[in-house]
Structure formats: C-alpha cells, structure tokens
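Just passing along the structure, written as structure tokens.
Yeah, one chain of the complex is gone here, protein chain that is, but the others are all in their spots.
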Amino acid sequence: VRTISFLSDYGVADEFVGVCHGVIARIAPEARIIDVTHGIERHDVRGGALVLRNALPYMPPGIHVAVVDPEVGTRRKGVALRLGEDERILVGPDNGILWPAAERLGGVLEAFDISASALRLEPMAATFHGRDVFAPVAAHLAAGVPLAEAGDPLDPELLIVHELPVPRFEEGELIVHALHVDRFGNVALDVSHHELAAAGLKLGEPVEVEYEGTRYGGRYARTFADVAAGELLVYEDAHRALALAINRGDAADALGIGRDAELRIRPGG
Amino acid sequence: VRTISFLSDYGVADEFVGVCHGVIARIAPEARIIDVTHGIERHDVRGGALVLRNALPYMPPGIHVAVVDPEVGTRRKGVALRLGEDERILVGPDNGILWPAAERLGGVLEAFDISASALRLEPMAATFHGRDVFAPVAAHLAAGVPLAEAGDPLDPELLIVHELPVPRFEEGELIVHALHVDRFGNVALDVSHHELAAAGLKLGEPVEVEYEGTRYGGRYARTFADVAAGELLVYEDAHRALALAINRGDAADALGIGRDAELRIRPGG
Partner (left out) sequence: VRTISFLSDYGVADEFVGVCHGVIARIAPEARIIDVTHGIERHDVRGGALVLRNALPYMPPGIHVAVVDPEVGTRRKGVALRLGEDERILVGPDNGILWPAAERLGGVLEAFDISASALRLEPMAATFHGRDVFAPVAAHLAAGVPLAEAGDPLDPELLIVHELPVPRFEEGELIVHALHVDRFGNVALDVSHHELAAAGLKLGEPVEVEYEGTRYGGRYARTFADVAAGELLVYEDAHRALALAINRGDAADALGIGRDAELRIRPGG
C-alpha cells in the first residue's frame, strides 16, 4: 500500500476534503493520506501547479492527487501519469495542474485517460470528480491495482501543458515575474537557484527593485531577520528560487504586486 | 479497531480539534480518524446535521462524532446511537445534529445517554464536551468497548428531532427552500433526486428562478461550465439534490439568499 498525497482548492470550510478521505479509506484502508494543502485559491490552476511542483520532492513517492478543476464535468479529461522518478503517479484533471511537477520529476513515461475509468464511483456527479473519479482511482492504485487498469492509454504529447513566464538578464539587471504570492505576502519569482548564481547579487548588499516605474530600495539577504522590520529583501526562498519579502510585513501588498507582475532587480540603489 | 469520523464547528484556528485527536490517540492508538470538516458555522446545528447526513455514506462504517453544541454544559444530553445500516454508531449532543444522518442510514436501533458516561475524562469541563465526553467515548467504542457500556439506555422516541423544510410542486413550478450555502455561495435546495425527476425540468433548457418577487433567468444544467461565467444555473449537486449556483460566481450573495429562503423555480423564462 502506497502513500497518497492530496492537494486541492477545496478549502477546509466544507466537507469536500473529508469526503475524499472517506472514499479513499473505504477502498484502501491502509493507505496513508498526506494533505499537501487545500488552500489553493479557488480555480487557481497555476498556483496549484507551482505548489505541487515545489512540494512533491518532499512527499514520499506514491500516488499524488491534485484537484483544481474549474472545468469539472466538461470534456476536459481526467488523467493518471507515471513519472520518470520514483514510480510516482500523478492523478488529476488534464488542465496543466500536473505539468510543472511532471516536468521536474522525470517527465511523463505513461499517461492514461481516466475520465471513464472503471474505478470511478457510480453514480458520478458532474461537479465533484475529486470524490467520484480522482480519489477512488488514487485509492485503487495505492492498493495495488495496475495503472493500466485505471483508464485508456493516452499519448503524453496530447497533455495540456502549463507555460510559465521566463526571466531575462539584461544589462546588469534581472527582469523577473511574480509566480505566486503566499499568505504572508512573500512573492515567489521565476528565477531558479542556478539562474540566480549567474545574476551576481551579493549577500548583504543593497538591491533596487523596480515595479511599474517606482524604485524600492532593499537588500539581498539570507533570511527575513537579516534586515530591519519593514525593510524589503530579496532572498533565495525555501525552494531555492528568488523571492521578495518585507521582514514582518507584506511585500505583495506594499508594492501592489499581483500574479505575473514584471519586476526589475539590480544591485545597488 | 474501527474508524472514527469527526465533524464540528471548532474551526482550525484553535487547538480544539487537535486536542480531541490527542484524547482519541491516547485511548485508541490504532484508530484512524477522518476529519469530515470542522468548518461548520459556529453553533449552526442544522448546517452540521446536513453536512453529516450527506457525508456519512462516503465514510467507512465506524464511530461518527459530530459536535455543534451551543448548549454545552446544560441539561441537554450527550448520546450514542446505533443505526440500522452497517453497525454505524453516532456520537454527539442530543440537539438534532445527528437526526438527519440517522434517518437516512437505517434509523436508530438503540440509543444511550452518555452525559454521565463512565468513559468520560475527569475532571470534565463544562464547556468542552468534545474533549471530555464525545472524543473519549468514541475512542473506547472504536477500541471495542460495547455500546451498552457507554451510558444509560434511552428511548429513541425521546431524541430531539431536526425538522427540515419540505418542497412543494404547484402548477408547474417548484417551491423550494435553501437548506445550506457552501463557501462558494452554491445553495443546496430541499429537492431530492427523486422529487427532481418528477419536476419535468429539461437539461440545457432555460429556467426562471423567483425570489422575493424578483425573477432571474438561468439554465438547468449538468455542471457549472455548461453555462457562461456569471450565468445562473440550477443543477443536481454532488449529493443528487437540486442546487443553485452562478458559474465562477456566488449565487447566494448575488440573489441575497440565506438559510430557509423560499424560491420558485419554473421552466422557461
């Protein structure tokens, strides 16, 4: 019996998550379920995709369910994907939510369309595939049903791909984009550990952040408390990507930064 | 050892739920706990009762604790009920929260008053029976203590009953009531799958929803995305009951609908 991780935008106010746990426990009583989070913003496929990609390496290999599904009940497919690393299997809607995680963890070796899976619950509700499709399929897979019995083979080339913005390096400045804002207002940017190494920022030195023509002074720091309360910092976050924060404050709010905002970061200031 | 499901209005901001888990784990270390939800609105016995009724069929049979308990510490009884289906046992305050679930799952075969149960924690706090009465009783039952040892026999006829509104069918229109509003503003109505079949609504056809004299045009659809963003739909929800929603919007908010609102729904419009 394998572990099932579960991420969604179902929230914790309603019983959606609990019901999916119940469905899994009925089918695979021994399977352990780890809730990655259910706090993805409603219908935010990209936010869910990024959180899944970042969290997955920390989860025990197993079955990984991710449901942010604004098109539930339409012709969009449900899929189960076997990845190159660790025999991980992703389960969810085919709307791009699984893509960044699949890309990072060895790519998709095999894909199955589970929209009409024999492992579904019947009658299937048009509005709650988490309960009627994704949870039961995941539970059966965790209990040992072979992936090929979950649905019909699908060409991985046909999967919906989720494109992310790409940073640029121009004349000594980084041109970066806000990928995601967490509940503390910390802004994850689209610069990885390796790209960052090439950017020439020096720990402890001042940086200038420009957004929509306004320039903000800050510091390239290791952690929040390396700068004064209320001060802006640029730092390598827990996923080793560049991020923007205000120590004990809310950077996204203070600068008015939302998803995909383009910022310019340069040394000095 | 049996599974324990747990529903309450304790929320997740405080430690109430965690403490109940701890109490259960000390008594029945092997028992699995499934949190149905703890997001029931504070003191909303009816909301809790409906969520419990709808969620229970998806839970593994076992011990089912439900605590929404505005009268905690008064003379209201605590009860444990054995249901007709699957040997399920419900545990909670005797204020109606358990009733709709009991009715749906085979009725109450045996009832026990656990207010002064020998299985309680001592000293018992007047304000936290979840921790001191319901969790420990459920844990002992899950660990194999016979139900008759949980308390004193009680005539099931004496249990508090929770009455729900009843829909009417008049001259080609459904007169229905709002039972519950979820966090997306979707409104569950008091029309079951079987009643709905008799109402003659046709999938894909326009419907008119009237509330407090105002008429709203919508569509009887299978799922949210079958109508345009911002459009009203009437649909069979995940519990196979009639519901009202706005695709990517908040129907309860847009129409000003609260608990028990009476609406008229008719074909056309």
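In this document, chain identifiers A and B correspond to the written order of the chains, with residue numbering beginning at 1 in each.
Assume contacts are C-beta pairs under 8 Å (C-beta built on N, C-alpha and C of every residue); 3 or more make two chains touch, one makes a residue touch a chain.
Given the structure is predicted, the values throughout are model-derived calculations rather than measurements.
Q: Among the options A:V19, A:V36 or A:A142, which residue touches the chain absent from this view?
A: Touching the chain that is not displayed is residue A:V36.
Q: Out of B:R131, B:R219, B:H239 or B:R266, point to the residue that touches the absent chain in the complete complex.
A: In the complete complex, the chain left out is touched by residue B:R131.
Q: On chain B, where is the contact patch with the chain that was removed from view?
A: Per the touch rule, chain B residues meeting the hidden chain are 11-15, 17-19, 21-23, 25-26, 29, 42-43, 70-74, 123, 125-128, 131-132.
Q: Pick out the residues on chain A that sit against the missing chain.
A: 3, 5, 7, 12, 32, 34-39, 51, 54-55, 58-60, 182-184, 222-226, 235-240, 248
Everything below uses one rule, namely that only the chains that are shown with their structure count from here on.
Q: Taking each chain's centre as the mean position of its Cα atoms, how many Å separate chain A from chain B?
A: 32
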